[in-house]
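I have a structure here, written as structure tokens, and I will follow up with some questions on it.
Only one protein chain is missing from this complex, and each of the others stays in its spot.
This part shows chain A:
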Amino acid sequence: MNAVDIKQKVSKTLEQYPAAVFKNRKDHVIVKDSEADVQIITANTRTVPGIITNRGCCYAGCKGVVLGPLRDALIITHGPIGCGYYSWGTRRHKGRIDGDEKNYLSYCLSTDLQEGDIVFGGDKKLKQAITEAVEIFHPETIMICSTCPVGLIGDDINADAAWAQKEFGIKVLAFSCEGYKGVSQSGGHHIANNSLIKHVIGTGERAVGKYSLNILGEYNIGGDGWEVERIMKRIGYDIVSVMTGNGTVRDLSNAHLAHLNVVQCHRSINYIGEMMNTKYGHDWIKVNFIGVQSMAKSLRDIAAYFGDKDLIDRTEEVIAEEISEISDAMEYFRNICQGKTAALFVGGSRAHHYQMLLKDIGVETVLAGYEFGHRDDYEGREVIPTIKADGDSKNIESIEVEPDSKYYRVFLSPERVIELKNTINLNDYPGMMKGMSDGSIVIDDLNHYETEEFLKILKPDIFCSGIKDKYISHKAGVFSKQLHSYDYSGPYAGFKGAVNFARDIAMGLTTPSWKLITPPWKKEPMLEGTMAV
């Protein structure tokens, strides 16, 4: 199907909407066309009510995404039971303790507010809940995340946190991440980022290795982070902190001491990357650990940043070894998957990252979209100055940081910056759209109706999304792979992870069940016979 056909079909699909919805949605969908002057997508704006969106809320972004994976932080959800319950153990950010460390990942703690608390305020209950939590768990850090009603009943969770911090002599942080704030999870990421830079990063002290770095926006889903760390450590990097997969508040407190930040999920953590740049002078590199080629490129980019010959040689050595180990397996699975097409709709980065891995196994991406991405995630950071802040974004606090008097450093000379900028994504992210082929659909905040329609139009072989839309795809006869939780599989990152992904995709495509969908009486003539009288 050519680009023109697709454009027509897209228009036709959107025209089914009521006029106001059509007006809104048409700007969220683009058919990639490199001939066009500019292609601007509308993103990070309010969802149309009544449409079955896949977006979550501010609380989900703050508690679920950014803070949730910190294994030594005891998170108390302040609100009625639902939100705490729904964010309990569903994201598969894995954590493992070293020695006698504490690990609270398997717990869900909630103040479980009742009617009376809503009427008379929940401060008292929160304070007592913190007291009880300290009594049982003896945590070093407590984080309080509020849900919708808390912001409306006048609870002052910041004051409560300050009280607890003094009372128990531990770190207690409050996050006002009420669900209604912002337009999606994105606001929650920002709120979490702000507090981590204000209260956590820069409070620790430890000696760091020669090549030290922080990995930002890697959440260790299904063990992704472990595979990445394994490779990094083989090369010889000292990983000071991971934000936040299998991460700890203790490690984060030392993050300012590392030499470099590498950013995996741009959307959820770019604020910290930028703020650390201003406050401590760190450069950040946008990397992508998903896909064999992109993993190799990311490792080369990091080595190039340090510019050390030994490091560069070691990097090449490790890449060669790792790739030789997996190349047979990848070849086998590529033979199965070659020529298939995929549609991707995931969060704020993965819809981009996984295009690379799919390419490794010969699968072309025909549609990609983000749930809560901003324009820069689609079009590249160069558009940031042109994005007009609307009321909803203004409601999310954007903090200003200043160079730190003690820790601010300059890592690169201006000449070296220019030199590097030409070869790697230094302090920059070019976005998803540039790499996509003409005629592919780029879509923001895909909803149920559109999913169904676009699956019909594009007939992809694979639909990569989350569990909410997984079964729409299955009902449509299209194999679906969850890229939020990996369908209880993983890791998919790095070199060995790539094989897991290739295997799972090959398995899904070749499941014998697909062939049995049509029963014999629908495709073969019925048995003929005569009746004996």
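Note that a residue touches a chain if its C-beta (ideal position, glycine included) is under 8 Å from a C-beta of that chain, and two chains touch if they have at least 3 such contacts; residues count from 1.
Basically, contacts and distances are computed from a predicted model.
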Checklist entry - With one chain of the assembly withheld, which option in "FeMo cofactor biosynthesis protein NifB", "Energy-coupling factor transporter transmembrane protein EcfT", "Cation:proton antiporter" or "Putative spore germination protein KA" matches that chain's UniProt protein name? => result "FeMo cofactor biosynthesis protein NifB"
Next on the checklist: Looking at the full complex, which residue from A:C108, A:I387, A:L412 or A:M507 touches the chain that isn't shown here?
Outcome noted: A:C108
Item to check | Given A:G95, A:G182, A:G202 or A:G291, the one touching the chain that is not displayed | outcome: A:G182
Next on the checklist: From the list A:S87, A:N220 or A:N425, pick the residue that touches the absent chain.
Outcome noted: A:S87
Next on the checklist: Touching the hidden chain in the complete assembly: which of A:S34, A:Q128 or A:T386 does that?
Outcome noted: A:Q128
Checklist outcome for this item: Touch rule applied to chain A and the missing chain gives residues 16-18, 20-21, 46-60, 76, 79-88, 90, 106-115, 117-118, 125-126, 128-129, 131-133, 136, 147-149, 151-153, 178-183, 391-392, 395, 448-449, 452, 466-472, 475-476, 488, 517-518
